[in-house]
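Left out: one protein chain. Kept in place: all the others.
Presenting chain A:
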Amino acid sequence: MTRLILPLLLLLVLVTPAWSAIEISAPGQQQIPLALTVLQPLDGGRNPALAEEFNQVLSWDLELTGLFSRIDPRAFLADAGRLGLLSIDVDFAEWRLLGAEMLIKGGYSLRGGQLVVEARLFDVRARRLLNGRRYVGKPGDVRRIAHAFADQILKSLTGSLGPFSSRLAYISDQSGRKELYLMEVDGHKPVRITNHRSIVLNPDFSADGRRVIFTSYRAGNPDLYQRDIFSGRESRLSARRGLNVGGRFAPRDDRIALTLSKDGNSEIYLLDGNGGISKRLTRYWGIDIDPTWSPDGDRIAFVSNRRGNPHIFLLSTDGGDPQRLTLNGKYNVTPAWSPKGDWIAFSRKEGSLFDIYLIRPDGSEERRLTFGPGNKEHPRWSPDGRFLVYSSDESGRKAIYLMRADGSGSVKVSGGSGNCNHPAWSPRW
């Protein structure tokens, strides 16, 4: 026994200095210092407005990510005014002096109605090119080009593309009726795509992003419609008696989960691509609504009042009994399953206000994302799972907002008059 005690004591003495070390388990600043220069003309023909617009769009996108801290352009030195598309042409020492770790440079040319943009992302510390793209389009495409390069920047740094080349669908009553609109992720270029002169609700995009389904009261009944975004062709997919609402495309095929009340009670059904019923998923006297697919398409989360109050339940698309997901709160609605499958966002009514929450599909780690005045409802995920879009009336009127998946960086994106709600985020275009 004494033989053991002595080595143990010796070990303790040796280990003690290690305990006394100070541990820092994460950096206090986790943003990457970024220098974003203005595009320089490739061939002498200057168009400062175009360069400025590119800069603004890219800047907004990168700001939303929360990954970067911008170096003040007023501090830029001589290299900011040089084209420098190759790493050997960039004065990295100058940028390092300013504290930059990433550098965006680029050039443009506008000839005969054709716009060419060369954009580069450099790693200042490693003095190397991380990403370089050449975009060709029309002068009006400068915003799209900037969004596309923002997606590429995220891919270079994080390994997955950003969501900025996608679109947001939403319902707005700015024309006097609730119609379906599309806009860019930063809220620019809103376009009305329905003219039902009725009530349009609950849009959702197909997996390829080319079609959108929604519910409309155009024929007096809440029917499900499908519209091809590019051709404008529209068809009525489900016009059964009662509700045809909350349609959601499956993540990998054309199946649609939705709520029908053709038999008097609202239940979740699966429709095939032509609108025919392929399966009835729920069979209960309570209300079952708001289905959302898991990314693998094997499960569905939906809202049911089968335990008294509206709560979120999970159900396999093969059948079986629903399992209750949310145990807290008294009013949990509008679930949205993240593209990575790791979270389900939903809105909960506490008191008289709705706020957005996250919960793991196994019911753990429930967390509240939004605070403050106003209702925050209808959360939907960006295609990369980094951001959430939702509607809120915190500024009086209902408007569309974006925020990061951790609840930070919320920003209002919809403008104009009227109320905007029921957002949906398209896949990448």
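Basically, a residue touches a chain if its C-beta (ideal position, glycine included) is under 8 Å from a C-beta of that chain, and two chains touch if they have at least 3 such contacts; residues count from 1.
Everything that follows uses one rule, which is that contacts and distances are computed from a predicted model.
For the chain that does not appear here, its UniProt entry gives the protein name "Cell division and transport-associated protein TolA", which is one of "Cell division and transport-associated protein TolA", "ABC transporter ATP-binding protein", "Carbon monoxide dehydrogenase" or "Phosphoribosylformylglycinamidine synthase subunit PurS". Shown as candidates are A:5, A:24 or A:88; the residue that touches the absent chain is A:24. Check A:36, A:51 or A:67 against the missing chain and you find that the one touching it is A:67. The residue touching the chain not shown here, chosen from A:114, A:158 or A:235, is A:158. Annotation for chain A: contacts to the undisplayed chain at residues 17, 20-33, 67, 101, 125-126, 157-158.
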